[in-house]
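Note that this complex is displayed minus one protein chain, with the remaining chains in position.
A and B are the chain letters, set down in written order, and residue numbers restart from 1 in every chain.
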């Protein structure tokens, strides 16, 4: 491109000489400056001061691929398990931030060893545990999942009978919004969960319209604003959830769950069943005899335990690892019970 | 072609078209009043049609063929390996511990030095300063490593996108047939929501950098191809002919005439590719792409606006730095030539050697010493930014909510609900007939055919009603975008001061991940369709504004002068001269605005828009809804293509009317 420069007319050549000269001066200045910098500074060299790259890999634990699903409760489980696996079993833990579906796929591709808080997902269980046989259950986490319809505490206080599902129609007009076609608005949940809400509204003959909030963020914001602005909101929510320690939502009771009352999704007219949250591991991992597998299998704790760690993360803004370290330090006995016996 | 000109003739003979349009709308309204609720294909959130089930099974079948299909075994696996290696190499260089060291090869000092050197050598002093400040601010926000991860992934994806996109763009620029072939594919790539293919992608490219890079590339390649092709095409035919008359071979004409003359435009393409790639940073984090996106998503789990904003700010800064440097690079030669100081080869070599020498020294320092490798913790101003953003978000939510609620209710009840009622309440066949007739009246026979095919496809996909709900929001959002685009665009186009002040705001609107501001706008407007519309407008308006401003600035000064000397008032000048003359820019703004709005449909699904966006999100989250999610993604693509084609046909018709005859292509 610049070969044209060589053929410049006389006057521009003079310019160029000037440019070149000033260029030289500048280069000289820069190089001396840099040299000064080099000699003037010293300090610790990389690699001298401790901090080797990898700590784990010893004691035959190897690498432990732990899926981390995007909600705080899960992160609490994962943080504590990862902390124990790393510090007490010497594993190299690789956390992978994944949505559930992708995490399950990871069993098939061999990239995920464990999911440590699973909410039912019967279809995925069928596909990966029963059909493809690449995953196995590793037992419950000890956490009890509750799903249902909730209102903010101020509403429960002001309208005490609202917690009985039978009275919902009485309050339908309270919940009217721009989205609900003149009916009451029932804010439906995070798309990750299978909901029966539309069928429930129909079968319980409620004067409500289901509006899809679309994300946990949207649900939490709605409830938070409801409590703060005293704005009526009723919607789908679940426990354990860190937000409940900020605003203690109150559950609305629908006709109680009985075995099989939700068999036909179109005809369902009862509350959601209680969930036993469980852990899923890859078949390969289960057969590997890794101490990390034993840890995952033995791991159980209560809703309160999880809520505490979740609170450290969500409200006290600790990093997941700090939160886990704190809880582990405070609960050595519980942790001991999870460790391999040898 | 003959059919086209025949109808043009017919259309010209018909009584004023506007009466026919009014008639069609009246028929629609009457149909709505009489037949409300019939044949509207309502489908609940978790309900499926047989097609959705079939799609589900088809996707499963593809998944399962993963280990037997030679395409995957021999082709995709190697691509994956290659991309993985490429990303890992860049990460080792700037972001992840490498070579058995606890830190990457280059620390903050080295990376900042190198980036500044590149900006200086290819841009100018101003952007070099900006680059240095930008990179230092990554450290100052406490996000050095995250930023470098994002940068590594973005740069790799951009490099690969350009390696694929520019040659294809050149091809599309040279060959009409290839251009026709590739255009719908690009439309598809740009409007198909990422969520639809994110999960399947990880099956083939596995969890990790390769999947994230491929997902990013799918979104970032189209602008590279389109803009390159445009650049190649717009090369003046006079110059090309001169080349041919001198006996240039096609290859020589490409190398010496087309490419150099299209260079500036191609760099604009590079620029847009970078922006598109960066806008995927957050979504790629859903499949474990490291970097700032992770920080944003993590923060969102606890509704931590401050932290999300902090990371979003880093993304915006990165976008602005990359944008300014590439733009400066494209203007560099031009600017120097005008200043009359194009350097000699020798002068340039000295300069390069000097600058690189200094950068090399900095790189060496950052390789060797801890202080230059790890950004000093003491300089972390992140917490302040976080607290300030938190406070601002809190204040906005608490104090503005009374007004915003009223605005939301007004607009929703007056416009959105009515439009939606009309679209969803009328039988599908009536909507289809009216839409086809309208497409015929404002556009062309082709547009009408596309409309008919598209709407029937929506019915087949089993998502008629959801599509109509999404369509209503999309139309309202696009109208708002264009209102803003024209008003702000004219303002910016006429005032350099407004341009200087507003441009960073526009850049921020375009590149700040929507996830960052979802919480405050959810607080203000609740989980509603209106919130989704606001998010779409925030994202799409900057593009429209920039394009309109560009068009206004492009109006020849002579014409403006002539109008002013004829005594036109400012308002007359704008409405009678500048806007009409910038019409093609306004059209482009509308079609780009539309595409951007559509690309936010899924984000809308996350904040209460329901319909197609929600279907896609749910399909990404629930295994049994995968097929429906795919169908919803297709429906979004169909909506995009139909709206785009009708809009284009309408402008073409307007052009023809304005120029008093058909112009040759």
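Here is the rule we go by: contacts are C-beta pairs under 8 Å (C-beta built on N, C-alpha and C of every residue); 3 or more make two chains touch, one makes a residue touch a chain.
Operating definition for what follows: contacts and distances are computed from a predicted model.
**Student:** From the list "Cytochrome c oxidase subunit 1", "Glycine betaine/L-proline ABC transporter ATP-binding protein", "Xanthine dehydrogenase family protein subunit M" or "Protocatechuate 3,4-dioxygenase alpha chain", give the UniProt name belonging to the chain omitted from this structure.
**Tutor:** Options "Cytochrome c oxidase subunit 1", "Glycine betaine/L-proline ABC transporter ATP-binding protein", "Xanthine dehydrogenase family protein subunit M" or "Protocatechuate 3,4-dioxygenase alpha chain" narrow down to "Glycine betaine/L-proline ABC transporter ATP-binding protein" for the missing chain.
**Student:** From the listed residues B:244, B:327 or B:409, report the one that touches the chain absent from this view.
**Tutor:** Missing-chain contact among the listed residues: B:244.
**Student:** Of the residues B:18, B:256 or B:418, which one touches the chain left out of the display?
**Tutor:** B:256
**Student:** Which positions on chain B touch the chain that was left off?
**Tutor:** Against the left-out chain, chain B lists 236, 238-249, 252, 256-257, 260-261, 263, 333, 337.
Here is the rule we use: only the chains that are shown with their structure count from here on.
**Student:** If you average the CA atoms of chain A and of chain B, how far apart do the two points sit, in angstrom?
**Tutor:** Distance between chain centres: 28 Å.
**Student:** Across the complex, what residues on chain A touch chain B?
**Tutor:** Listed in rising order, the residues of chain A that touch chain B are 1-6, 12, 15-16, 19-20, 23-24, 26-27, 30-31, 33-35, 37-38, 41-49, 51-53, 70-72, 75, 96-102, 104-106, 108-109, 111-112, 121, 123-124, 127, 177-179, 187-188, 190-196, 198-199, 210-222, 224-225, 228-229, 242, 265, 313-315, 317.
**Student:** Under the touch definition given earlier, write down the residues of chain B that touch chain A in their complex.
**Tutor:** Checking each residue of chain B against chain A gives 44-46, 60, 63, 97, 100-103, 107, 198-199, 202-203, 206-208, 285-288, 294, 297-298, 300-304, 333, 340-348, 350-351, 353-355, 357-358, 361-362, 365, 367-371, 373, 397-398, 401, 408-409, 412-413, 417, 518-519, 522-523, 526-530, 604-610, 613-614, 617-618, 620-624, 626.
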